[in-house]
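Let's look at chain A:
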Amino acid sequence: MTLSDDRSRLGSPAVTELPEDVTIATEEGRRLAEQLADNRRHARKLLEVRNLSTQFFTRDGVVHAVDDVSFEVDYGETLGLVGESGCGKSVTALSLTRLVPNPPGKIVSGEIILDGINLLKLSSEEMRLLRGKKIGFIFQDPMTSLNPTLTIGYQIAESARMHLRLSRKDADERAVELLSKVGIPRSRDRMRDYPHQFSGGMRQRVMIAIALACDPMLLLADEPTTALDVTIQAQILELIRSLSEEFGTAVILITHDLGIAAGMCQRVNVMYAGRIVETGMVDDIFETPQMPYAWGLLDSLPRLDEQKGARLRTIEGLPPDLIDPADECRFSPRCTYARDVCRQKEPQLTDRVGERHAARCWGTEPGGWIQ
Partner candidate 1 sequence: MWLKKSFAILVVLGLILAACGGTQGSNSPSANASGSGAASGPQILHVDMGGEPPSLDPTQATDSASITVLRSITATLVYFDKQLNVVPWLAKSWDVAPDGQKITFHLQDNIKYSNGDPIVAGDFVFSWKRLVDPRNAAGYGYIMADVKGGSDLLAADPKKDAAKIDGLLTKFGVSAPDDKTFVVELAKPAAYFVYIASLYGTVPLQKKWVSQKGFTEAKNYVGSGPMKLTQWQHNAKIVIEPNPNWNPAISAAEGGAPKIQQVQYSMITDPAASLAAYEANELDIGAPPSQEVSRIQNDPKLSKQVIQGATLNITYFGFDLKNPTGLFTKSVTARKAFSEAINKKQMMAVAFSGIGVVADSLVPPGMPGHQDTAFIPYDLAKAKTDFEAGLKEANLTKADLKLQIGYNTGANWENKVAFMAEQWRTAFGVEVKPVGLEWGAYLDRLSKDPFDIFRLGWGADYPHPNNFLTDLISCKSTNNNMGYCNKQVDDLLAQAATKPKLEDQLPLYNQAQEMVMKDAPIIPIRFGQRFALVKPWVQNLVPTSQDSQITGENFFAWVSIAPH
Partner candidate 2 sequence: MLGYIIRRVLWIIPVLFVVSVITFGLMHSAPGGPWSREKKLPEATVAALNAKYGLDDPIPIQYLKWVGGLLHGDLGPSYKYLDRSVNDIVADGIGTTVQLGIQAFLLSVIIGIPLGVIAALRHNGIPDYLATLVSVLGICTPSFVAAILLLVIFSVWLKWLPTFGWDSPANWILPTVALALFPIAQIARYTRASMLEVTRKDYVRTAHSKGLREGSIVVVHMIRNALIPVVTILGPILAFLITGSFIIEFVFSIPGIGRYYVTSIGQRDYGVIMAMTMIFAVAIAVMNLIVDVLYAYIDPRIRYS
């Protein structure tokens, strides 16, 4: 099976996808395939995350890294997950693939329903069969995320051999096609090269090829360009965008850079201290942000109209300690608009004006003091 043969399948969202796209050689695989087929008939969303909480059990106490987070991703949609480092966005992504290092981390509650399947109910073997197959993962640092002792050809073909049961030769062919698809010239020759023979940007392209090797429904891109030069960043983002459109793959783009999210995503979740503090269509977030933290993020973006030499604004203060967070707005210590109520009770994520727009802020609720 080559990539081109597979194009028809890749092109459309897999709402009525056939069960055989799961490896069914094992008992787990067969059950999974049946469950998939059954669930898809009813599924609306590709991914629904409900009340997900992931905690790290450290010597100092329990860190509530992801705290009661709910969101959803539509088929083919690109969702941004935006926030400062340490806000829980990467842990959220790892939770989706159940790759949170355990110990010390653990998903303590919630549901993750991918394509109608509750991932948290799967056995670890069933979960493994979904990883790489249904969910592709692009990590932040292409310098360290590739195995230095294996050829990139091997690393790409590996998951195709695993999940698609391709022969070594077919898998290699597929890898060559994927490599050219992600824009690596002389792809056939470079199959035998090792990661250290590639530049950072090229390696990230290889990572993308690996993530897409089995046509996943969902691509998790965790800060895919943070480690790269600015010029390369744009190329990589463009590659992710074009390939996800071409393959119909939904993407969760994790970034600390709201600007990147604006260029890439249809919707954005803003995360702060383990919580989603604002969610909405990208335009709404940019034009009518409903949470002072989101304003801060927007303010810290470089602007074209900004004077040369002017310092970028940053948000004063540090995110709170996530061990035993108090019942208060977690942003309130850094918020210039905060009032007593913010420090007495944590606000809920409530709807705002705009499609699927919600925010977690007392001040911007109807009748609030911030306009």
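Following the convention adopted for this analysis, a residue touches a chain if its C-beta (ideal position, glycine included) is under 8 Å from a C-beta of that chain, and two chains touch if they have at least 3 such contacts; residues count from 1.
A quick word on the picks: all candidates are chains of the complex that A comes from, given by their letters.
Only a predicted model underlies this, so the values are computations on that prediction, with no experimental measurement involved.
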Candidate number, among 1 or 2, whose chain touches chain A in this complex: 2
Residues on chain A engaged by candidate 2 in the complex (per definition of touch): 97, 99, 128-133, 135-137, 139, 141, 144-150, 158-159, 162-163, 194, 196, 207, 210-211, 213
